[in-house]
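With one protein chain removed, the remaining protein chains of the complex are shown where they sit.
Let's look at subunit A:
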Amino acid sequence: MTEWTGELSLSLEDRGGKTVARNVYFQGAFKVMRPIYHDDSGKVCYYLLNPGGGYLDGDRYRMDVTAEPGSRVTLTTQGATKVYKTPKDHAYQETMMTLKSGSYLEYLPDPLIAYKDASYRQKNIVHLEHGATFLYTDILTPGWSPDGGHFAYSSVRLTNEIYLDGEPAVFDNVRLSPSEQQVGGLGFMEGYTHLGSMIAVGEQTTDGLIDDLYELLAETVEAEDVKYGVSRLAVPGFSIRILARSTGKIEKMLNVCHKKVSQEWLGLTPASLRKY
């Protein structure tokens, strides 16, 4: 059995229009802060925290979140996920999310920064019941190295498996291995340095929403600075990919889309998740 470096388990339920924790448990180098209500909508926001400040050689993290029927929750991190060099074994994070019918869960972690010679794997496994809504974003940066060079990390792999009523709905497997690939070339990062993604699954998805998102993105940034695409999933929902040259650009673009989706699907304008 895996020895977890940090473990967190959280279940949320709706209590008279307000989402509250039914169960919170964490141990080791993983922590969740007190719940925050940004407005009077009843939607709750939890900040995840890595007290160690970053992931180290061979670290194993596990998170398990359940959203009971009708609950609405934002999960985010308190700062960038940093992965330091992993000379012996890669660092790993596994997140299981279960969304019951009528629940809304958004997982909006800060950017991932992999340091020189770091290897990291992340796996999100999401089970949705019919009528649940899930929204996820991530930002993969070119990492950090002492000489300021890009892509000095060894390998980063981000996997998302999403199931709808037990059936495969989305499978997303991205790996950048600067140690093996020409990551800058055509077909890969194509001269860009940052990769942003959003995946949303919700029955409310329409073609009109996809058009609106395209338009919003076009208004938000200068076309020459970024490359982006939006497309409908095999199930009701959409994915967005963005190639850019800064975290800020991607955050801005993802925020605009998040705001639009939140307004359309929840009737809420999201609060700023400002953290510093």
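Quick note on the criterion: contacts are C-beta pairs under 8 Å (C-beta built on N, C-alpha and C of every residue); 3 or more make two chains touch, one makes a residue touch a chain; residues count from 1.
Please note the rule applied: contacts and distances are computed from a predicted model.
Name of the non-displayed chain as stated in its UniProt record, restricted to "FAD-dependent oxidoreductase", "Urease accessory protein UreF", "Fe-S-cluster-containing dehydrogenase component" or "ABC transporter permease subunit": "Urease accessory protein UreF".
Among A:81, A:98 or A:239, only A:239 touches the chain that is left out of the view. The missing chain, though absent from the display, is touched by one residue of A:12, A:48, A:170 or A:254; that residue is A:170. Residue-level contact of subunit A with the missing chain is found at 159, 167-176, 185-190, 195, 214, 227-235, 239, 241, 243.
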